[in-house]
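Yeah, one chain of the complex is gone here, protein chain that is, but the others are all in their spots.
Naming follows writing order (A and B), and every chain is counted from residue 1.
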Amino acid sequence: MRVLPRQLDQPLLRPAVEPGVGAHALASPEQQATAPAFSGSTGPEEADSYVERHTMADTAKPKGGGTTRSTGGRRRSRKDSPSNIADEQPKVLLEYYRQMLLIRRFEERTGQAYTQARIGGYCHLNLGEEATIVGLMTALQERDYLFTNYRDHGYAIGKGMSPRSVMAELYGRSTGAAKGWGGSMHMYDTETRMLGGYGIVGGQLPLATGAALAISYRGGDEVVMCQMGDGTTNIGAWHESLNIASLWNLPVIFVVINNYTGMGTPVEASSAEPELYKRGSAFRIEGVRVDGRDVLAVRDAAANLVERARSEQRPFLLEATSYRMKGHSVVDPAKYRTKEQVEEARSNDPITAFEATLEKAGILTEEAKQEIADSVREEVADAAEFAENSPHPEVSTLFDYTYATPVANESRRMPADPVFAE
Amino acid sequence: MSVITYRQALRDTLRAEMHRDENVFLMGEEIGVFEGSYKITEGLLKEFGERRVRDTPIAEEGFVGAAIGAAMLGLRPVVEIMTINFSLIAIDQIINHAAKIYGMFGGQTSVPMVIRTPGGGGQQLGATHSQNIELFYSFVPGLKVLAPSTPAEAAAMLRAAIRDDDPVLFLENLGLYNSKGEVPEGDETVAEIGRAAVTREGTDITLIGYSRMAMVAGQVAEALAAEGISVEVVDLRSLRPLDRQTIVESVCKTGSAVIAEDDWLTYGIGAEIAASIQEGAFDYLDAPVRRVAMAEVPMPYAKPLESAALPSVESITTAVKETLNAVGRRVG
Partner (left out) sequence: MSEIYMPRLSDTMEEGVISSWVKKVGDKVTTGDVLVEIETDKAVMEYEAYEDGYLVKQSVGEGETVPIGAVIGAIGESPDAVPADSGNGGAQPAAEPATGAVDPQPEPAAEPAAGIPRQAQAAEEAEEAEAPAPEGPARPRTSPLARRLAKEYGLDIETITGSGPKGRVVRADIEAAAKQRQEGAPAQEPAPAAQPSAGAPQGAFDDGRASEELTVSNVRKVIARRLTQSKQEVPHFYLRRTIDAEALKAFRAQINEQLESTGVKVSFNDLIVKAAATTLRLHPAVNRSWIDDKLLQHGRVNVGVAVAVDAGLVVPVLHDTDKLPLSEIATKSRELAGRAREGKLKPQEMSGGTFSVSNLGMFGIDSFSAVINPPEAAILAVGAMQQQPVVRDGEVVARNTIALELSVDHRAVDGAVGAAFLKELAEILESPMRIIL
């Protein structure tokens, strides 16, 4: 049977896992009883954002009960709405807004530069994921480590890397984050502990697990966050890494960005359990699903898991649902999406929504909005200008990064060079 | 000076390095409670505890990748992959990650780790457990690949591998674990990675090998010496970087070369050696470079078939003599 792309406005094809079935039968009643409760207020059913959890306790009772909404798309339960906006510091909220807008404008500029052939290779944008990124990054401490997949520009900026070094890396310049060696998929910065965007799907999972192992080995209190897309939950590295992380009690948060489309394949067509946050249950890893369009919901869910991972020394799984506003990469016209789906993605623009919320709450004035827009535009223009004016790496540096420890007989042969000079 | 096995040399070195550096720890399948499939890590769990001698699930991609991640944060994991055949499950982590992280991120983070793994055939382990695929790793810049052939070399090279800041694939061999050799007591020699060694000087022909084949090459040379044939033996020791200079210098001296390799011939390690020789010693070659390599079949189980498929003292001797005949040395 061919599985058709899921209409975004319809519920997931697969129903919730029934009690006592499969992996969900693993937990004992004792575990249910000791399963920590998620702290968060339950908001009205109609609220635009949600948080959904899957704990060991869920394995012994009907999941979600009758809370699944018949309208509005995703199955939702136990809503943990964002903290009351009134409880937040306006300054902080505006900073989130600014960060989101910065990523938006940065990625738009990136797309433009790509079409102008200033950027080469593959180029995957974070358009539509701004709330998720800012929410996640806000939940991390500076000392925490981040591993991501190849859709990494926004995360790099969110983790604290300068837009200049990210854009210069995209331009392949020597001033780039990785000195022009990585490109779009390989942002990296030891300073801000952004330990890499990785181009191989799933490649970052064992690495992040190992980073958490190093923390555990040394008795450190850092946490590792490992971001990935929904398609990654099907690769072997996923299973091996979650198993090891849980087995060895490692402080790592696996974050799945579920935009429901792995390149062009719907999540239901690739994952036997499309409710991805539940997929940690085979490893006794607690999973939480959060609305990735809601920066505060994401922040709260992530912060909760990050701090628990830190204090409890164990891994967690966070699924953030999101809309990908454009194709898989800059060159993907995304023809597999219907007009309605595109329309829905647009209407679910997290920035527009957050802007409206802030305006409604009187936090974002017209003046502030303009000021932020200007400063962001300036920052992005500066990044692009910096990249444009930066030098290309010298060919003489070609052999500088093959080995960290110099070694005898290392090859420094250029393509046309003889192996032995006459 | 004491005579110990290759296995003992590895174990002693691991123990000493773990005492020397708190960041050194071991990971692998069955290395702790079971004390290692080939008993290299015998006694180490008792001595160092679970934190530093870590049994892993059967998940090569997962635990090799985890070792890489731990190395990125400055630890010095020494991973054991039970045999090199199983490294295929971890090959994405080894080639796409361990080998790339230092360069791909502009030299910001090195990956100081060691993957110890034995290759070898001849134990009737069949097609999937008798391969010698070190070539796959030797092909990749960013990795260092070592292949010691004696206990002393194994110790000095493992020491070098652990102290090196790059990912090192450390090739062992099932057929060498019980081989014995002299290792100076209290020896602290740290081998220089990237150097081959002339392990026996000779004038008539150069015989090149690595790992088990270097040992066999030594046996062939010894036997031929009795017939008045002077064979120079080159032990490659480091497959990447490859010490072409030492190889070529030897061939320039003798004028002919035979390469013994435990892998398949086509595109094999020997092909690279032969190509290097023709480029570096073209005007010194008196005969075509000869390769002795495994028959190009999935390794059969049955003993007569397996023995026939593997290079041996006899087949190498034949190749050496035929090459000598080709340059006018009439030998049996």
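Please note the rule applied: contacts are C-beta pairs under 8 Å (C-beta built on N, C-alpha and C of every residue); 3 or more make two chains touch, one makes a residue touch a chain.
All values reported here derive from a predicted model rather than from experimental measurement.
Missing chain touches which shown chains?
B
Which residue among B:Leu88, B:Leu265 or B:Ala287 touches the omitted chain?
If we include the chain that is not displayed, B:Ala287 is the one touching it.
Tell me, which residues in chain B touch the chain that this view leaves out?
Residue positions of chain B that touch the missing chain: 255, 282-287, 326-329.
As a working rule, only the chains that are shown with their structure count from here on.
Centre to centre, by mean C-alpha position, how many angstrom separate chain A and chain B?
Roughly 41 Å separates the two chain centres.
How about chain B: which of its residues touch chain A in the complex?
25, 51, 54, 56-57, 59, 61-75, 77, 92-93, 96-97, 101-112, 141-142, 144, 164-166, 192-195, 238, 241-245, 248, 275-276, 279-280
Chain B touches which residues of chain A in the complex?
The touching residues are 145, 176-182, 186, 188-190, 195-196, 198, 200, 203, 205-215, 217-218, 236-237, 239-241, 243-244, 247-248, 400-405, 407-411, 418-420.
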